[in-house]
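In what follows, a structure is listed as structure tokens, so that the remarks can point back to it.
Every protein chain except one is present and positioned as in the full complex.
Order as written gives the chain letters A, B and C; numbering starts at 1 within each chain.
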Amino acid sequence: MILINCPYCGEREQSEFTNGGEAHVVRPKDPDSLSDKEWGQYVFFRSNPKGIFYERWVHTHGCKKWFNAVRDTSTDTILKIYKLSDRRPEISEFQTTLKSPSGEPIVGSGNFAVKK
Amino acid sequence: MWESPDPKKGYDVIIVGGGGHGLGTAYYLAKEHGFKNIAVIEKGWLGGGNTGRNTTIIRSNYLWNESAHLYDHSVKLWENLSEDLNFNMMFSQRGVMNLAHNEHDIKEMKRRISANRLNGLDTKWLDAKEIKELVPIMNTENLRYPVLGAAFQPRGGVARHDAVAWGYALRSNEMGVDIIQNCEVKSIKTDNYKVEGVETSKGLIKASKVAIVASGHTSVLAQTAGVRLPLQSRPLQALVSEPIKPVINTVVMSNAVHAYVSQSDKGELVIGAGTDGYNSFTQRGGYDVIEETVRAIVELYPIFGKMKMLRQWGGIVDICPDASPIISKCEVKGLYFNCGWGTGGFKATPGSANVFAHTIAKDEPHKINEAFNLERFSDGRLIDEHGAAAVAH
Amino acid sequence: MSSIENSNCNYITNKKIKIFFDGKSYDAFEGDTIASALIRNKIKLIGRSFKYHRPRGIYTCGIEEPNALVQILNEHNEPNTRATIKRVYDGINISSQNRWPSLAFDVGSINNLLSPIFSAGFYYKTFMGPRGFWKKIYEPLIRRTAGLGKPPNNFRSKSIHQNHNVDILIVGGGLSGLIAARKLIDTNYDVLLVEQDSYLGGILKNSNKVDSIDGKKTTDWINETEKLILKSNNIKILKNTLVTSYNFTNHLIALEDKFVGKKIDLDKSELILHKIRTTNTILANGHIERFISFRNNDLPGVMLASSFEKYIHRYGVVPEKNPVIFTNNSSTFSLVKSLIQQRCKPLAYIDARKKEDIEDELKDYLKNHDIQFFPEAEVEGCQGNKEVEKVRIRTNNSIISINSSMLCISGGLNPDIHLFTQSKGLVKWDEKIITFKPNTAFQNTITLGSVSGNYNFHKIFEEVEEKLSFLNINKYVAKIEINVEDDYSITELWETKNDKKSNWSKSFIDLHNDVTTKDLTQAIDEGYDRIEHLKRYTTNSMGTDQGKISSINSLGIVSKLLNKKISEIGTTTYRPPYAPLSFAAIAGRSTYEFYDPERKTPIHNWHVKNHAVFEDVGQWKRPWYYKKHEDETMHQAVQRESKQTRKTAGILDGSTLGKIEIKGKDALEFMNLMYTNAFTKMRPMTSRYALMLGEDGMIMDDGIICKISDKHFIATTTSSGAPKVLAHMEEFLQTEWPHLQVYLNSITEQFTTFNISGPKTREIISQIFTEIDFSNEKFPFMTFKSFNYKNTQVRIMRASFTGELGYEIYISPEHALELWETIFKHGKEFNLVPYGTETMHLLRAEKGYVVIGQETDGTVTPVDINFNWMIGKNKKDFIGKRSLKRSDTAREDRKQLVGVVPLDKSQLIDEGQHIVECENLPKQIKTPIEYLGHISSSYYSPNLNHCISMAMIKGGNKLIGKTLFVSTPSGIKNIPVEIVKPIFIDPENKRLIS
Partner (left out) sequence: MNKVVTLDGLDIYQKNFQQILIRGDGRENFNKIIKENLSVSPPSKNLEVTNTDKYLFAKSSFDQWNLLYLEKQEYNNILINISKLNKVDEILATDYSYGQVYFEVIGKNKDQFLNKLTQFDLRPKKFPLNSMAQTLIARIECSIFNLKDKYIITCNRSFESYFIERLKDIASL
């Protein structure tokens, strides 16, 4: 279980938090002006990248505050945690991190033997 | 045995993803729709995705008509699959039980049983005594949320997960399908909303029809064609115990005391957990989820406290907002999706592959998968199986 | 039983105890494992193998054991216990597994002769036809033969958890772990050292490889080190504790056995599961010896060489005085020395290495002690009935047979990389030591000693010094004197060439799952050539040992078959746990009665005393109904309670309802966004029933909103929805509308709530709150008042969920019981009844009120339940508003809420049944029957004297007045019903506002 550094409480286990999905999705100012399709996009569609992901968390069993995190979903490494009021960090701030054989790797599982 | 050829320059249909659904789709395309020039492209090894890491529960007792029809189409195919493929799927119709632990569960299940019956399914209600007779080791009274009853589908059961991938691979290969392993599709090539092929780690492969059946990775691939899908990829974990002599003769699932268990033909208990609460592609998940699951198992079956966890793993499931799959065309011509199976698509493998093959071949949905389109997320015609699917396996 | 053969052994005391194995009693010493005790008693046959039921003995001396699994009868029948780990105690009752009728004569062993059928992938290819045979014959048969041990008959565990937060965790208290710990003594780091064994020392206690450290005998050095550590104020040691899982962010799980060598006390925690969170992890967990495949390499009597040596040094037992040794590397030299030290002597020493590669020291030693030496040779196979009798050696193309009952083998040493790869570290193939070793760590992980692939004693201090130099620690370097050649040398050998004798002869790659090397070949021939397919097709390394002594060997064999480098084959994934981990320990105490917290209202005990039957609602215990007397059924109780409430008065403990205080200068705007209703024109000190939607337009929760002012509200929520609603509000406040100045506090627990209703309620409570005017004019429906009562704060709201005159009373928990009892005192003359949730549901159904989660199921909009009037049409926006206009949500023929009354008014309809247009159903439904919707609530109404139901049906509004049918759970004949408006009592609200 990963450890998450709540900006208000410090490091706690992930099970104290609830994930709130993609961050920086702004609720449309005037929903009535949107088509069904556009509205559906807002309600149901969220990015789901393998790699760097901007996401929201709330410290449900602690201070109950929301904050944002940048996490590499291919390794579950948290690259940055920032408050809602902070600027969204640029993606260029983060390098891709080490991939490893014991999680889902980029390609297969390193078992590339092919019979001759 | 199947061949491992190098990819040709182009195919009539490319199927991305060598799991059960992808291989099955190739099989039915070749068998029922006469396609000769098909490739299945798999980035790792066949069946190494969720097909190779699921708890293999098969049932069709879903609430809404659309789902019941889809999943039961599948169960009917399961019933003949070993013969059809001449490969033993070890499909074991030992029944699947969904426990009710409170008044709300009871109400929900009775509703589902009634709907199932009208749809021609065999789900029935068991009271606590009948449950105890089927599963004597279950603790039904002496627990925090007592077992008050269950919905039981006798035709449900389990099958050998690997056999599904291998069986479809063998037979579709015999019909000329190219099965290409260790080849990752990097992007989908399109031109003016028309599919042209796929860019892979082994180069460009052309096709006018491309079907994406990559479970957790489907939305990542869709993105490369400019298509957004309402999917989130979550870890789903499972574990097995050490093998013991048979003690549990059916499949038991519970939502309130969240865990599900069956005993494999080799003797180990196959136990499933809930999804982790965040997106991840690590095939791992958090230890807390394992603890939650084992707590529930020990609660329901105190004697399992003396048993041991042998191995624990995770898969990457693609969760849809309404807990129902997407088997659909999209705005890009020639691009098809079969995804969003989330925590419960193994049971649908033959059925979904069968209707998906139809959708690809005819460029229009089969009656059974019509409702599982992408438009539902705009017009609101969702097929919400959250409440009724309980544990969605 | 022989006496202790090596009196210098480390683990045994002189105390004799009795143990039972398969019903027979044997002597053992305190400190013995089951395995060492059985060896001491010359017992070699311990169990039968998984598939072929071949005789099996003890293969190793530790956690890696693939064979010797036994059942402990007097510990609740614990199955699959490793005989090589479990310490015996006086009276322990052990049974062998997987044999019938007896261990010596096992009928299942016929499988061995039928083995061609059971070859790789046999499941998939056989047992198919004829039709129906799989289900009726083959499958039951296969399942009956499955599994090893038996589960217990009953058991309840008391195992607990212990969390640790440390700076440094050291896994393994062997040589390198101890050196690291010594360097950390009295530093600023909190350190935890975890050792699976009962003693520290690791390799120092397992062999005689090391003579002295720092000029001291090894045992003295270990004792000294341990003392220093214990004296320090920053290092803690956990023994008998096995690290099993290495999770993300340096979270490790370790299991401590509190009853090593002791009978288990069922009132105490048998196991402690340690959950360790650390900043740095030092893995010093050593290596594991691997085996070699040859013909019948599974016979009892074949044992790993270092394990054999461990039995001598740990338990003082020499398993065999004159064994044959077969090796491909230098590490077996110390076994020869250990044997000679015990005045025993190997019959032969077979070394696969080239003669010139073999250490001179070893060659001289063998010569000096006159031990038969076969360099560049290998074991072709061994033979015997239930144990090794003969070892056949291939040397220079000739075969030599030696009679011996034991064969010690070593196929090399593997760094125990399991935990390291669990941590997501990358491993790399090392051509020199012919194995995988850690390469790049993924977390803050350091590997020391054998696990890092360092097999050289002289380099150990250097390695520790260098790898820990980033820490601020002590210098400690000492001289280490060793007994054997220090440079590790090995030649590649995975399987020897064998002369197959009969079907019975087999060369195994996985002893636990009975996988032979032939299975690997066959699987590859069939096309299963990825290591992951091979594993699954053959079940190689999927047993309880997870291939600890053999999985690298299978890579070696496969690499040869495929003509590939091992590094290209790759490993399968190492997954937690390192060794099988007790379910009871994982569960800890948060199971059984503690599975989920129970929430109780402040007057819970009153309900208990008054014979309430409770219902679980979320975590809450709520009175469901009250049994007036022993024999009263639920139906009777509910009828009684509901009737009385409508007749005079009834009271419900509503404390579980969620209550949220909302305040701030933008509170009004906020509330208008959160709920469908418009609150702007609402007068202060009035209240209103309100709906909350999700952004998808579906009803999420309901409640009553009290407006104190435009800047101050109090909202109630459903009992189970309370946390969700508060979180939902907080989410929007913090993330979407931070510009709104609004604060929320939950006051659910600060107030106890009583819902009193019925025509006599006004009379009852007027007598209690005498200064309040409860008249309709002064206290109209949907208003509320706050005031002081007996030095506490009370709020009363006039509202009702029953359709009767009713009040909700909020009071502090401390004063709650007193007030509750006062109400009963004053209610006595009116026969005031307490009622539970079931009556509440019935009463509201009579009135046509919906219950969230019963009429609604996440697919229902306010319009669907005829609550159009609750939608603030003039509001520009509220959560979910836009979704109501989508083409599907705006359809006229959606499912709508209706009332249902059976034509035969006494016929009770079952909840969950469906409304159809046909009178009868076919006996067996083959083609789906169309239905309109389902019955969401159904009751016998004592106040109407007939059955009533509510239903959600397609186009329901247009069907009012129609006759339709409702299915029954299993009958053919459907129940004819009339569709009516969903309100059965007092449609004019006369009672409500009386």
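As a convention for this text, contacts are C-beta pairs under 8 Å (C-beta built on N, C-alpha and C of every residue); 3 or more make two chains touch, one makes a residue touch a chain.
Predicted model, so just to flag it, every value in this text is computed and none were measured.
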{"item": "Where the missing chain makes contact, among the chains that are shown", "value": "A, C"}
{"item": "Omitted-chain contact residue, chosen from C:Gln793, C:Thr822, C:Gln907 or C:Asn957", "value": "C:Gln793"}
{"item": "Candidate in contact with the missing chain, chosen from C:Asp190, C:Glu532, C:Asp701 or C:Glu855", "value": "C:Asp190"}
{"item": "Hidden-chain contact residue, picked from the options C:Ser812, C:Gln907 or C:Asn957", "value": "C:Ser812"}
{"item": "Listed residues C:Lys125, C:Arg599 or C:Arg688, member touching the removed chain", "value": "C:Arg599"}
{"item": "In chain A, positions touching the absent partner", "value": "8-13, 15-16, 61-65"}
{"item": "Interface with the undisplayed chain - residues on chain C", "value": "158, 160-165, 190, 268-269, 275, 277, 589-590, 593-594, 596-602, 620, 661, 663-665, 711-712, 741, 743-745, 747-750, 788, 791-793, 812-814"}
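Basically, only the chains that are shown with their structure count from here on.
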{"item": "For chain A paired with chain C, centre-to-centre distance based on mean C-alpha positions, whole Å", "value": "25"}
{"item": "Contacts with 2+ other chains: residues of chain B", "value": "4, 44-45, 48, 181, 284, 286-287, 321, 378-380"}
{"item": "Of all residues in chain C, the ones touching two or more other chains", "value": "247-248, 251, 527, 529-530, 532, 573, 575, 696, 883, 886-887"}
{"item": "Residues of chain B defined as touching chain A within the complex", "value": "4, 43-45, 48, 181-182, 184, 201, 217, 219-220, 223, 228-233, 277-284, 286-288, 316, 321, 377-380"}
{"item": "For the chain B and chain C complex, residues of the former touching the latter", "value": "1-4, 44-48, 52, 65, 68-69, 82-83, 86-88, 90-93, 101-104, 107-115, 117-120, 125, 137, 142-145, 160, 162-163, 166-167, 181, 241-247, 257, 263-268, 284, 286-287, 290-291, 294-299, 302-313, 321, 376, 378-382, 384, 386-388"}
{"item": "Parts of chain A lying in touch with chain C, wherever the complex brings them together", "value": "1-3, 13, 18, 20, 26-28, 30-32, 34, 36, 39-40, 42-44, 56, 58, 60, 64-66, 75-76, 84-85, 98, 100-103, 109-116"}
